[in-house]
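Excluded from the complex is one protein chain; the other protein chains are retained at their positions.
When the chains are written out, they are named A and B in that same order, and each has its own residue count from 1.
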Amino acid sequence: MADQPNTSFRPSMNWVHTWAGVVLGALLFIIFWMGTMSVFDREIDRWMQPQTRLASPAAPTTSYDSLLDIARAAEPGKQLTKLTIGTANTRAPFATIHATYADKTRRTLVVDTITNRLIPEPASLGGTGFLYPMHINLILPGVWGWWIVMFAAIAMLLLLVTGVIIHHKIFADFFTFRPEKKLRRSSLDLHNLSGTIFLPFHFLITFSGLMVFSGWYTSIPWYVAPASVGEPVAALINEADQYGHFRREAAGRPGGGVALAPLVQRAEAIWRVRHGTATPADYIDIDHIGDAQGYMAVRGNAPRRMVSDVDEIVFDLATGRIVKDSTPTTTRTVQKWLEGFHLVRFDHWLIRWFYFIGGLAGCLMIATGFVFWSVSRRKRDAQTQPLKVRFVEALTVAAVSGVILATCAYFVVNRMIPEGASPGGFPRFVIEVLTFFGAWLATAVHAGVRQASAWKDQAWVIAGLSVAAILLNWLTTGHHPIAAINRDLWAIVGMDSMLLLNAVVAIYAARRLGQSTLTVGDAP
Amino acid sequence: MTLGLLMLAIVSALASAILLALSQERNWRIAYGPGAGRRDRMRRIGWPFALLTFALCIARDGASFGTMLGLFMLAAVFVTVTLMLAFRPRWLRPVALPFALGSE
Partner (left out) sequence: MPCRIACVLLGGYALWSGGAVLLGVALRNTGLSHTDAMLVATMLGSLCYVGIIIWGFAAPLRWRPATVIALSGIAAATAAAWLARSGGA
């Protein structure tokens, strides 16, 4: 690492900005890209799991007691002890049930709440099962992924702050984009433009992401510290306390049996009055079913509030009485506002699309920052340090167009393998994930071999894969965009049009790159 | 009602972005040509339009969503105006006309 210039504040910040960007830019791009995908994770689920493309329930289902019966019928002869229900909503029009039985058997059931019929569990992780976990912990084992993403978030905040400091004229950048200039200049224009215009969003989204797991992050040292030292502090900041979930032991004698639906309605009525807006139950946790100490925790999430689910009401299932009703403190509400802001669980389509655009702007900012660095360095260091320049360039291509390409490949392979097929003995969802990482690895190798030309090659492949994904979806499900519009499958319409847009942008990028020998960041 | 407020907010955001862009010398030259516009006046009108955008968005969606919507909407029109300046600068000329010096 080059020594820091021996100068004053601003050049020092420039140095920090450059190095934090070059060292962590690839990681930040992956997190931003996966986060952007996660804005529409439920829609990606619908696209990748065609059996869940159901009509949205007109009214939220209330037949919670029949869900109990469905869970019992799924494992005849076994005693159902615990049940969690993710309720149906407009973006995921079915209930997801996790049932646990007395002999510790676990079952995941997906239920169409309009017909009360079981839907076969999808053989694809989709957006919520893969792209979203990649965003929050890179699906690394143990605490490593969480830790890496936390430091990446701190680095992102640092990059935003130092980026502002090293800028002379922030306001002038608002309107400056000169595509006709040399690549070095126009990529810097794009970097500054996307960075300044979306600065409030980028800062808030990074900070709120950090705050979703705030308690957990600062308690990391106490998890890895020796137990004798760590334990009391872990108790001070432990999650159970911070998140305040209700727990109690079973009594061991039979009891319970109160109807569930009226209790859930009671909770919803309480919240409606409290918040002045409809707050449907979105998560229900029933424990010790059939036991005298049985209870049901109902959590609500108001679709028209930024603050994400702070509400939890716990009912005693023997009497139907409320055992716990949490009213959040101001501090908690602030944290839950930040959490709601980050998790985008509210119902506001315009803002959801703006999140998507803001996320893409973040990807563009990171990618153009990289391009600016490598174009600037190529002249200066190509002779003296060819390996360094080559390495960072390959890293950039693999991190930017490689991740985009791997995501497209992930979509394509999902539509190529039929549901239930297991080529080579692997279930489909394993093949999908292997394809993602395989394609990614291939782009990295390709970038190392082809260098600057890799941008152009990969842009063509991205365009091809995007179009293939649209066609394959049509062939395998019959839901071409027009059919999707007619059936009100807006998730499919959105996904197909984004794939099409992706193809158009990739073709444009590939053609421009074909005309010049310079590299240009592929706007995703 | 909500659609109307949304349309008004978009118009107000556009007005704000165009005026603030033209109040910069470089952008004025690109969009209008030589000379300078009434920079102070454009800025004095441009900023209140930005505030009006927030007000309309908050009136439509409440404090939390409204503020977010206002921020995003301004970001979106700033990008739009920047792209217009880069590719179709003459489209901004009609807005510039009333602020050209010597046109009174």
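Convention: a contact is a pair of C-beta atoms (placed from the backbone, for glycine too) under 8 Å apart; a residue touches a chain by one contact, two chains touch by 3 or more.
From a predicted model like this one, the values you see are computed outputs, not experimental measurements.
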For the chain not depicted, the shown chains it touches: A
Per the touch definition above, residue among A:Ser8, A:Thr327, A:Thr384 or A:Asn486 touching the missing chain: A:Ser8
Absent-chain contact - pick from A:Thr36, A:Gln49, A:Thr81 or A:Thr162: A:Thr162
Among A:Val16, A:Ala99 or A:Ile431, residue touching the chain not depicted: A:Val16
Absent chain, residues of chain A that touch it: 1, 3-9, 12-13, 15-16, 154, 157-158, 161-162, 207, 210-211, 214-215, 217-222, 225, 228-233, 236-237, 241-242, 244, 329-332, 334-335
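By definition in this document, only the chains that are shown with their structure count from here on.
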Cα-centroid distance, chain A relative to chain B, in whole angstrom: 33
Touch list for chain A against partner chain B, complex: 172, 174-179, 193, 197-198, 200-201, 304-307, 337, 341, 346, 348, 350-351, 354, 357-358, 361
Residues of chain B that touch chain A when the two form their complex: 6, 20-21, 24, 26-27, 61-62, 64-65, 68-69, 71-73, 75-76, 78-79, 81-83, 85-87
